[in-house]
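Only one structure is covered here, and it is reproduced in the block below.
Apart from one protein chain that is not included, each protein chain of the complex appears where it belongs.
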Amino acid sequence: MVLEGKKRVWEDYQKEIANDHYFYVRSCIRQTFFPGSETTFLRIMKNDLGKDVFEDARHTTCTGIGYHTDIVPLETTMTVIARHFALMTEAGYVNIIPSCVTSFGLYTEVLETWKHFPEIEEKIREYLWKATKREFKIPENLVHTSDIIYKFRSQIKEKSKVSLINKRTGEPLKVVEHIGCHYSKMFPTSGVGGAEFPSVLTGMIESWGGSVIDYPERRHCCGFGFRQYLVMANRGYSVSNSKKKFESMRPFQPDFIVANCPGCSMFLDRWQYTIAELEGVTYDNRGMGIPVLTYEEMAGLVMGYSPWELGLQMHQVSVEQLLDKLGIKYDKEQKYRGAKGQKIGEPQKPQFLIV
Amino acid sequence: MKEWGYSILKGRQIDFENNDFSISRFVELHEPSFSWCIGCGSCTATCSAAKFTDFNPRKVNLLIQRGEIKGIEDEIAKCMLCGKCQLVCPRGINTRNVVQNIKRAISKSYAL
Amino acid sequence: MSENKQHIIIIGGGPAGLEAASKLGSAGYRVTLFEKEEQTGGKLRTWYKLYPGFRLAEEVQDFLANEIKINVPEIFSNAEVVNIIPDNKYHTVVLADGRSFIADAVLIATGFELFKGEKKEEYGYRIYDNVITSADLEKKLRLGQPLTTANGQTPARIGLIHCVGSRDKKVGNVYCSRLCCITGVKQAIEIKHHLPKAEVFNFYMDMRMFGQNFEELYIEAQQKWGITFIRGRVSEVAENIDGSLQLKAEDTLSGRPIKMNFDLVVLLVGMVPADRTEAIGKSANLGFTSGSFLASADAQIKPNETNTPGIFVTGTCKEPLSVGETLSDARSAAVRIISWLREKREIN
Partner (left out) sequence: MHFNLFVIPFMAGMIALLILLAFRYSQWLSNLETGDWRKIGSNLFTLKTIYAFREIFMESLIHRKVFKVNPLLGYMHMSLAFGWFMLIVVGKFEAFYYTGKFANEFYYPIFFRFFEQTPHLSTTLLNFNASMDLILLVVLSGIVVAILKRFRPGMTGMKKITRHSVGDRLALSSLWMIFPLRLLAESTTAGFTGNGSFLTQPIGNFLNIFLPLQSISMVFWWMYSLALGAFMVSIPFSRYMHIPTELLLILLRNWGLKTNDNFTGFSEIEVQSCSRCGICIDTCQMNSQGKNATTQMVYFLRDYRYDQLKPDLSDNCLLCGRCTQACPVGIDLTQQRVLQRKKMTFPQSAQFKYLPVNQDIDKTEVVYFAGCMSHLSPNISLSMEKIFKADSVKYLFMDRDGSVCCGRPLKLSGQFEAAKQLVENNRQQIIASGAKTLVTSCPICYKSFKEDYNLKIRVLHHSEYLPELISQKKIKVLPTGKQVVFHDPCELGRGSGIYEQPRNLLKKFTDLRPLSQEKSDSLCCGGSLGNLSMDTEERCAIQKATADYLNSGNPEFIATSCPMCKKSIGQFSVAPVKDIAELVAANLVKIGQENHKLLKYRKLQDAMDIQ
């Protein structure tokens, strides 16, 4: 691997990321399965970096799931997104930062469409007006929230308490970075580092002390695929894709996986359990699986936040093995306790996967 | 065991590194023209058997070369050995001997 | 400039420029040739052997150099032409250092560059250690370097990817570079010359074996050298933990995706016009093809003329051509320039 070559590619794919004053749009999947991640993002942005991040509780789904499953027509999707832009405009913001990679992709797609077909934009403005009596301005800056963390990776590094280094060996942790397909595969220029060698997560991992694994199936989809997952009979297709990735990363013995897409984080985590139960296989050497983090969780750990405040107990593959490597102290007792210290109940133990 | 309602699929990808080339090697040894195919498809177009069933001599040849030999036995059994394919092959492939050697490779007694 | 000798300027000292220069020189014209490099010879200087007969590129270089010696045109090396100022009677050719020259006719023979392999990011050229281009391979062979992987091992399996930068709208080149196919066949055989035990696979979209003995060489590659041709464009290259490469393509003839490992991958990069061709062409008000090559006035009957009278084109600045075709085209250009200059003199 010639790193210089990658850097050259990265230079070609740099994009403008606004410095402050963001209108934040949450993700359906992330807020459901990794609610701690979004909290962490806001906490880092507001408390640690002192940025202005605004969110409006009235914002809805972007309809991405419905759109990609052919349930919601494009005009509806565009109108819903236009409403988000209107909420942003009304709040006096120009920079929009979706938490979801699919939303990010969809926003990008909509803006690109309008750029080439202004008449469609006009039509959507009309629809939105008819439906809600709202108006909007096109966002000046649209980036994904992982782009924001990428932008401030050095500041986070400065304030960090933990490095992505194996405390016991002193070696950098080997990290698999997984980029959501909708981040840059549709519009390579809209992703940091492009579509083939995206550097948004690589940038974070490397500046926080870890090393990135470039394994053969790195580019491959996690397998989520809305249509595939939503219909039970098709889930075999979904899990097979994840399995392909795990098999490919296995020889590299990664310490953990990090993804910038909520769906990917979810499926790379959960499917490890499913594969273990179906076939009796895990892709680490100890039968425990490879821990999967969202980039917010990774940043939170680096910032020294408590793993249970980050919501790491919500993961299927247990993260304790990773916390031990990082040298992070944690209280086992606190894992399944709520904010007020009450017991929230423990999940059932899987048959094969060791937790 | 739980009822999952789905299972992990093998996929359609030709996994070259883990495929079985025993038939391919055997046929190539005994009939080198086996690997001269350029995929024009005239054999399949003229094939007597292909007129009646889903049989594609070009594809059988190719899949064996790629080491994809699952179910090849049933496929090759469809050949009537009439020899029309050999008459139309532009590369001069000895198609009947290819078929013959595929069968020979499959049958255990002549595997070596 | 002598009164009765008409003056022709040739831009580019590759095979096309040299061949036209010697032919025009032997016809008694005053010929001035500008070569941007230190030496003439163009890409021939970096190529090892030529298809389909495996003749040394060096021999053609020698042939051209000999011809030039006999017909003594004036050659300026390290002379980069920046633009042409066309005029009714004489055209002015301006060099980068500010000097300018006038001529009755100008022949553009600026040639080609090879498509930059790194533009096809998914193939990882200059990122993965064991991905090289066809030009890199030629260089290795010409210098007599052993064919090894980056860590000095003898590669057991080598893959050649056709159409890199050609027939590819995504990189802006919809045209067929047409010579990469036969180059792929030639190089596959050359690899077998050096590494008889290696397995060689070519991934192609179409095999365009248009030239004399090209198809025969393709057959030889299959039958004598056991080279495998897989119809399918490689979608991506990735690196395995041991530095070998995983290729993904569709084996379109079986209708199935295929995944294979290779120790060395060669990208058969296509031809694109040389960097300065566009600027020179624009300065002389010339037309361009879809691939930004210089357009002929007419593909059938005016292959070497342009839409600016007195400015001619030859060689690979107008389309991808083989060495043999380039030399023929240069001769054709020379003949056309001679007849055009005669007509011009008669009118005057």
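By written order: A, B and C. Residues from 1 in each chain.
Going forward, a contact is a pair of C-beta atoms (placed from the backbone, for glycine too) under 8 Å apart; a residue touches a chain by one contact, two chains touch by 3 or more.
Since the structure is predicted, the reported quantities are computational estimates derived from the model, not experimental observations.
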{"item": "Omitted chain - touching chains that are shown", "value": "B"}
{"item": "Missing-partner contacts on subunit B, residue numbers", "value": "30-31, 33, 46, 48-49, 51-53, 74, 76-84, 87-88, 92-94, 96-97, 100, 103-104, 106-107, 109-110"}
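Simple rule for what comes next: only the chains that are shown with their structure count from here on.
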{"item": "Distance-maximising chain from subunit B - centres being C-alpha averages", "value": "A"}
{"item": "Approximate Å spacing (C-alpha centroids) for the pair subunit B, subunit C", "value": "40"}
{"item": "For the subunit C and subunit B complex, residues of the former touching the latter", "value": "207, 219, 222-223, 226, 228-229, 231, 251, 253-254, 256-261"}
{"item": "Residues of subunit A defined as touching subunit C within the complex", "value": "1-2, 4-6, 8-9, 194-197, 214-219, 251-252"}
{"item": "Complex interface listing, subunit A residues touching subunit B", "value": "232-237, 239-240, 243-244, 274-275, 277-279"}
